[in-house]
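Here the complex is missing a single protein chain, while all its other protein chains stay put.
Should a chain be cited, it is by its letter among A and B, assigned in written order, with residues numbered from 1 in that chain.
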Amino acid sequence: MKLTALEIAQKHNGIIEGNGNVLLTSLEKIQDATKGCLSFLGHSKYISFISNTKASAVLVHENFKTDKIIETTLIRVSDPYAVFNSLLIEKAKLKEKKHHGIHQTAIIDSSSDIADGVYIGAYVVIGSNVKIETGVCIYSHCYIGSDVIIGKDTFLQVRVSVMNETQIGERCIIKSGAVIGCDGFGFIKKNIKHIKIPHLGKVILKNDVEIGANSTIDRATLGATIIHEGVKLDNLVQIAHNVEIGSNTVIAAQSGIAGSTKIGKGCAIGGQVGVIGHLVLGDDLQIQGQSGVISDIPSDKIIQGTPAMDFKSFYKSYVLFKKFPDFENRLRMLENKKIYDR
Amino acid sequence: MKLTALEIAQKHNGIIEGNGNVLLTSLEKIQDATKGCLSFLGHSKYISFISNTKASAVLVHENFKTDKIIETTLIRVSDPYAVFNSLLIEKAKLKEKKHHGIHQTAIIDSSSDIADGVYIGAYVVIGSNVKIETGVCIYSHCYIGSDVIIGKDTFLQVRVSVMNETQIGERCIIKSGAVIGCDGFGFIKKNIKHIKIPHLGKVILKNDVEIGANSTIDRATLGATIIHEGVKLDNLVQIAHNVEIGSNTVIAAQSGIAGSTKIGKGCAIGGQVGVIGHLVLGDDLQIQGQSGVISDIPSDKIIQGTPAMDFKSFYKSYVLFKKFPDFENRLRMLENKKIYDR
Partner (left out) sequence: MKLTALEIAQKHNGIIEGNGNVLLTSLEKIQDATKGCLSFLGHSKYISFISNTKASAVLVHENFKTDKIIETTLIRVSDPYAVFNSLLIEKAKLKEKKHHGIHQTAIIDSSSDIADGVYIGAYVVIGSNVKIETGVCIYSHCYIGSDVIIGKDTFLQVRVSVMNETQIGERCIIKSGAVIGCDGFGFIKKNIKHIKIPHLGKVILKNDVEIGANSTIDRATLGATIIHEGVKLDNLVQIAHNVEIGSNTVIAAQSGIAGSTKIGKGCAIGGQVGVIGHLVLGDDLQIQGQSGVISDIPSDKIIQGTPAMDFKSFYKSYVLFKKFPDFENRLRMLENKKIYDR
C-alpha cells in the first residue's frame, strides 16, 4: 500500500483536514498506529486516542467534532469503518495465497465429481457421489461424506467434518473443527431407557453462509436443517435438528438453538443465548447475550433475560433487583408504624 | 417401504379411521407430507396441520379428538411417535451402508488386538495395547491412544480423539470431534502461578452411551470419570475430571459439569446448564435450561435459575420480577400517605 490521504479521500468522497499529501503505507488501529499508518475512528470508546495518535491520517465520520488539538490528518467520510475495511480487503487479497490442485494423499471416491480449479489438501477424505464445484478449497484433514454437494468458491478450513447428504452453497466459509450434519439429539423414552430416533434428513447451507470454528449443525430427523443465505455463525454455536435460520441472521459464539425452531431474517443474536425447541421467532430480532428464549417472539423486538422479555422491561426490573434489600427495609418500616394497626 | 394403513394398524394394535387400503410409501413430517406419505401427530403445536395435511395417513393418539374435518386416514395407536419411530428405524437400517475391513492408511500399533468384523477408516491412528471388539466402526481421522478398550458394536464417527486408558462399552456412539480422556483442568496455586495437577486416572464409558459432536470428557485425577449405561450427551457438552453421571441421564447441548460432581440416574438436564464441582445430585432430576446448580439436590426435583431453586418458586418470583417497577410505585404511594406519619 502506497497512497496519499488525498488519494483515499478522492476515491471515497472524503474531505481532507490537514496535510493531504502525507504518504500512507499501512493500516493500523488508532491506539497502535505509528508514522505512515492510516487509522480510523470507529467505536466511540476510542475517541480519546484521536489527539495523540501517531497515525499519519485517520478516517473519521463526516460530522466528527472535537475540541481537542489534532495533529494528524483527518479524512472525513460518511462511513469511516467501511472505507477502512475496503482497504483491509484489498490488503488481504494481496496477502492471500491461492492454492490449487489435489494433494496426492487426498482419498477421493472415484464416483465423485470434482470440478477443475478446486484445491484439496493433504489427508482429506471424500466419499462417494460427491459433487464439488469450481473454486472450492478443502484444506487438510477434512472429511466429506457421501452424496454431498459443495457450491463454487466455498472454503473449508482444516479439520472440518461434512457428513453424508449435506448441501453447501456458494462462497461459504466453514472454519476449522466445525461438524456439519451429525445425527440430531432425539430419543423416545421406553421405560427408563432412551431409544435413538434415526435422523434421515440432512443439512442445507445456502450461499454466503459462514460457520464458526468447532460449531455443530445437526441433520434433520426428516427434511432438512436449513441455514439460509448470508447467515453468519460464530464459534462453538450449536444448531439442532430441523432448525431453520433466516437469511442474514447473525449468531454470536456459544449460542444454541434447539430442535425444530425457526428463526427469521436479519436477526442479531448475542453470545451464549439459548432458544428452546419448536418455537417461531420473527425477523429483525435482537436477542441480548445469555438470554434464554422459551416462547415465540414477533418481529422487530429486542429481548433479554431468562426467560427472555422486552429488554427495556428487563433493565427496569434489573435496576430494582439491586434495590431489593432497600425494598424490604421500606416495607418493614411501613409495617412497623404503630398507627397502622389501629 | 410399501405398506397399507391397515397393515400398519394391525402390526401396532391400531384402529383405522378412513381408508385403510391407502398405500404408504414414505415417512414425512405432517407439515411437509405429500400423497403416499405416512405422518404422525406428536407435539401439540402441530395439531392445526391435521386438517390440511397432504399425508395419506397420520398416526394419532388413540384418544385424539378434533372438531375439524379430516380427509386423511387416521391410524389410532397408543403411542404414535413410537410407532412412527419404529418405521424410521426400519428405513434407517435399509439405508445404512455397512463398512468392513481396515483401510490401508490406518496406522495400528502391532501390540493392539483388533477383532474380526471391525471397520477402521482412512488415516486412523491406533496406539499400543488397544483392544477393539467385533462390530466396532472407527471412521476416518480418529485417534485412539494406548491401553484403550472399545466394546463391541461401538461407533466412532470421524475425527474423534480417545486418549490413553479410556474404556468404552458396547453399542456406544461417539460423534465427530468429541475428545474423550484429556487431562482435567486442575492446578495448585503457588504464589501467583498455577502448578498443573497430573491426571493419572481415566474415563470409563459404559454400554449404550452417546457422546455429542465436539463434546469433551476429561480423565480423572485418580480413579475414573464414569459415564454410566445409557447416558446420552448432546453436542458441545463438557464433563470435567472425576465426574460420575448415573445411568440413562440425558444432558442437552452446551451444558457443563464441574469436577468430582456426581449426578444420579434418569435425570433430564437442559441445555447450557452449569453444575459446580463436588456436588451430589439425586436421581430423576429435571434441570431447566441455563440453570446454575451450586448445591446438592435430592432426587425427583425440578429446578431452575442461577442459583437453581424449585422451578415453581422460580416462576412465581420471575413473574413478579417483571412487576418490580409497579412494586416500587405502590411502595412509594404507601410511604407518601399523609396519615402515615401521624
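Everything that follows uses one rule, which is that a residue touches a chain if its C-beta (ideal position, glycine included) is under 8 Å from a C-beta of that chain, and two chains touch if they have at least 3 such contacts.
The shown structure was predicted, so the numbers you read here are calculated from the model rather than taken from an experiment.
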item: Among B:Lys2, B:Lys65, B:Lys93 or B:Lys193, residue touching the chain not depicted; value: B:Lys193
item: Listed residues A:Ile15, A:Leu88 or A:Ala115, member touching the removed chain; value: A:Leu88
item: On chain A, residues whose C-beta touches the chain left out of the figure; value: 27-29, 32, 43, 45, 81-82, 85, 88-89, 91-92, 95, 97, 105, 121-123, 139-141, 157-159, 173, 175-177, 208, 210, 212-214, 230, 232, 234-236, 248, 250, 252-254, 265-266, 271-272, 289-290, 318, 321-325, 327-328, 331, 334-335, 339-340, 342
item: Residues of chain B (touch criterion as defined above) contacting the omitted chain; value: 107, 123, 125, 141, 143, 146, 159, 161, 163, 177, 179, 182-183, 185, 187-188, 190, 192-198, 200, 214, 216, 218, 221-223, 236, 238, 240, 254, 256, 258, 272, 274, 276, 278, 290, 292, 294, 306-307, 309, 313, 316-317, 320-321, 323, 327, 330-331, 334, 337, 339
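Quick note on the criterion: only the chains that are shown with their structure count from here on.
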item: Chain centre separation in whole Å, for chain B relative to chain A (CA means); value: 26
